[in-house]
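Excluded from the complex is one protein chain; the other protein chains are retained at their positions.
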Amino acid sequence: MKLRSRRLLDRSLTGVSVMAIVLMSLSLLVLLGPIFSRGAAAFLFRATSEFRRFNLEQFNRGDSRRIAAESRAVAEARQPLYGMLAAFTAELEDMDPARRRELRQQFKEVRDLLRELLGPLPGEMDAVMLRQQYGQTRWDRARVTLQRILFSEQWDYSDPSRMGRKVLVPRRQAFAGTQLEPLFPHLQQNLKSMLQPRFTFYWRFLSDRSLDSHFFGGIWPEILGTFYLTLGAMLLAIPFGVIAAIYLSEFAAAGRLVSLLRVCISTLAGVPSIVFGLFGLAFFINTLHLSHSKSVLAGSATLALLILPTIIRAAEEALKSVPHAYKEAALSLGASPLRMVLTVLLPAALPGILTGVIISMGRAAGETAPIIFTAAVSVGRPLKLWETLNQPTPALPWNIYNLATEHQAVDQIRHVQFGMVLTLVLLVLLLNLAAIVIRARISRKMRG
Amino acid sequence: MIQPTLANIRAAAEPATADYGGRQAHVACDRFSFFYGDNQAVRNVTLDFPSFQVTAIIGPSGCGKSTLLRSINRMNDLIPGGRTGGRLVFDGQDVYGPRLDVVTLRRRIGMVFQKPNPFPKSIFNNVAYGRRLHDGPAKGRLQEIVEASLQRAGLWDEVKDRLDDNALSLSGGQQQRLCIARALAVDPEVLLMDEPTSALDPRATARIEDLIAELRGRYTIIIVTHNMQQAARVSDLTAFLYEGDLIEYGATAQMFTKPRQKRTEDYMTGRFG
Partner (left out) sequence: MKTNERNLVMSDAASRLRRLAAFFSKGFLFLVAAASLVAVLLIIVYIARDAIPFFKLRGLKELFAGTAWFPSGNPPEFGALAIFIGSGLVTLGAILVAVPLGIAAAIALSDILPYRLRQAVKPVIEILAALPSVAYGFFALVIFAPLLQNHGGSLLSLAAWLIFLPLGLLIAFAVSEIATRSIRADVAPAARWLLAATLAAVLVRGLAALSAILKNVAVSSGTNAFNVSIILGIMALPTIVSVAEDSLQAAGRELREGSYALGATRAESLFRVIIPAAGSGIIAAVILGVMRAIGETMVVWMASGNAAQVPQPWFNFLSPVRTLTATIAGDMGEADQVLGSERYHVLFALALCLLLISFFANLASEWILRRQARRLGGLK
């Protein structure tokens, strides 16, 4: 081949490989972008007066006098709206039956939506469900509800060759000429004063319990559950992992048994996480009866198995990277091998071991499949420490799945889902960052 | 105390010093061999290391001098496939005997390595390390022992204000003296030095050599070196090893002026090695 074409090939290889790197980095950005931007909205958002009323009544938080004043102002702003509703109710009675039947249904929808937007209408009894006692606490959700009040969704099937198309029809048309017609522009123009949105930093999203299955409140039970599960897994896995690493790196003579051990470790690392979950169910719960049914303990034990190989490998690597000279020095001073390991080897390898431990902590915190059958429930209160022995818990990864797929109002609590994902991702990223910092410090120390 | 048979030094050398002046400590090899698998690194070496004297082991690299040195405190135990032949005696006991206590052996025979290898701990903890191993955490006397050891190693004045600093912050020469202090702290009788200055600059080397001179008479010192001037400067006796065989052994002054063996002379004049 000519030199020119050889060079061309060379350059295209460079191009292709750099493109791969760019694509990889891009996919990370595309992945994290929405998680960060929409997850942040769980913490930082425009909260309505309903939010402040909710916080006062449910968590006893906020300045009660100011909130009372705000409630009065809001009620005043809503007054004309409620007036229109009452006037239309009266008007409805006098209509001819056909039109009445037609409009009553539509009116009911409007009233339901208004209730969703602003909370219970005047004169209504307190509802049982918390979500019916309050209007929209978030301005972004309020805007969505407003859209649904202003426009009704209809499906257009006129073209049989295509799928049905969604068409938005202004509700105002249906009520043209009635007393309700001015409600729609009025609502649109005055919604701000009816809800008084204000920027709020809701950091207590992390520390509040959830109310009415995540319609309100925060994700504390999930965070605590994840914490318990991770801690338990680490407590079980670290001793086993580090001791196994010590044995493999210091005491094991090369032989069949040891290579069998190594094969087992890598096999364990390759077992799919869902199989760990099944095993945890079949072994820890149905055979050992660690607990009657799902519990944090059983989940931790399962997670511990999952991260054991990671810890062993990291610890062995760290132990092996300790300079041989340290070991010799300790032995030459009359330390027995065990003393040498405890007094010199382990302290010197500690940062490296720590790096591995932290990374596997992130892994344990984020794993879902192993805890589905062993530890996780969708709804639960924060556990006390001793309850972890026999109680299941909600946990971040499981509840992300659960809220995103099985919740009764998946679309209405997207912000909670994103907030949970962001929390989990941040947790894992911070753990990894810590590992990176420790590793950098080790390599600086080794060089210096 | 000293077994007379071992005092018979074969090869051409006569006993360098008739009187070992010996207290209890004494190291002697009797047809000692060391094998790495099938490879015999030390071949039937028989020699005495007299007490309270400095003995240098010289020879080209790969001649088995380090192996011999490391056999004395059984640091070669770690090598897979390593085994010994003949006898190596310390204080009247076979070092490779079945009931020998390696921990005590190594406590009584200190060692200093090629490259300074202080632990990544504080200066104080480095020196105290061995002592803590043997005494447990007896705090009160520890302070004195650390100070005495550092003084004996000539390092006290340089580090007395920064005992809590990391030992790795010291210079190479200081680190090596720290390692010597660390070895001295457990109160050994024999000090093995495996090319202790090979990683140091000339000034630090001179400092260590001075230190060896100061320690002479208090400890039995066995030093491996491939620097012949160093052997001439610091040692009383010199053993020349070549390919695992002991070629010549005698008083240093005599070896360097009138070697009896042709190969010794060739090595010393730089014809090989």
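Think of it as A and B in the order they're written, each chain with its own count starting at 1.
Heads up, the rule we're going with is that contacts are C-beta pairs under 8 Å (C-beta built on N, C-alpha and C of every residue); 3 or more make two chains touch, one makes a residue touch a chain.
Given the structure is predicted, the values throughout are model-derived calculations rather than measurements.
The missing chain, though absent from the view, touches A, B when the full complex is examined. The residue touching the chain not shown here, chosen from B:30, B:48, B:91 or B:209, is B:91. From the options A:103, A:246 or A:375, the residue with contact to the unseen chain in the full assembly is A:246.
In the complete complex, the hidden chain is touched by one of A:64, A:267 or A:321, namely A:267. The chain that is not drawn here is touched, among residues B:105, B:185 or B:239, by B:105. Looking at A:62, A:366 or A:382, the residue that reaches the missing chain in the full complex is A:366. Mapped onto chain A, the interface with the missing chain covers residues 1-2, 5-10, 12-21, 23-25, 27-28, 31-32, 34-35, 163, 239-240, 243-244, 246-248, 251-252, 260-261, 263-279, 281-283, 286-287, 305, 308-309, 312, 338, 359, 362-363, 365-369, 372-373, 397-398, 400-401, 404-405, 414, 417-418, 421, 424-425, 428-429, 431-432, 436. Along chain B, the points of touch with the absent chain fall at residues 90-91, 93, 97-101, 104-105, 107-108, 134.
The rule is simple: only the chains that are shown with their structure count from here on.
With centres defined as mean CA coordinates, chain B is found 63 Å away from chain A.
Residues of chain A touching chain B in their complex: 253-254, 323, 325-326, 328-336, 339, 343-344, 347-348, 445, 448. Within the complex, the chain B residues that touch chain A are 73, 75, 78, 80, 103-107, 110-111, 113, 115, 117-121, 129-130, 133-134, 168, 179, 182-183, 186.
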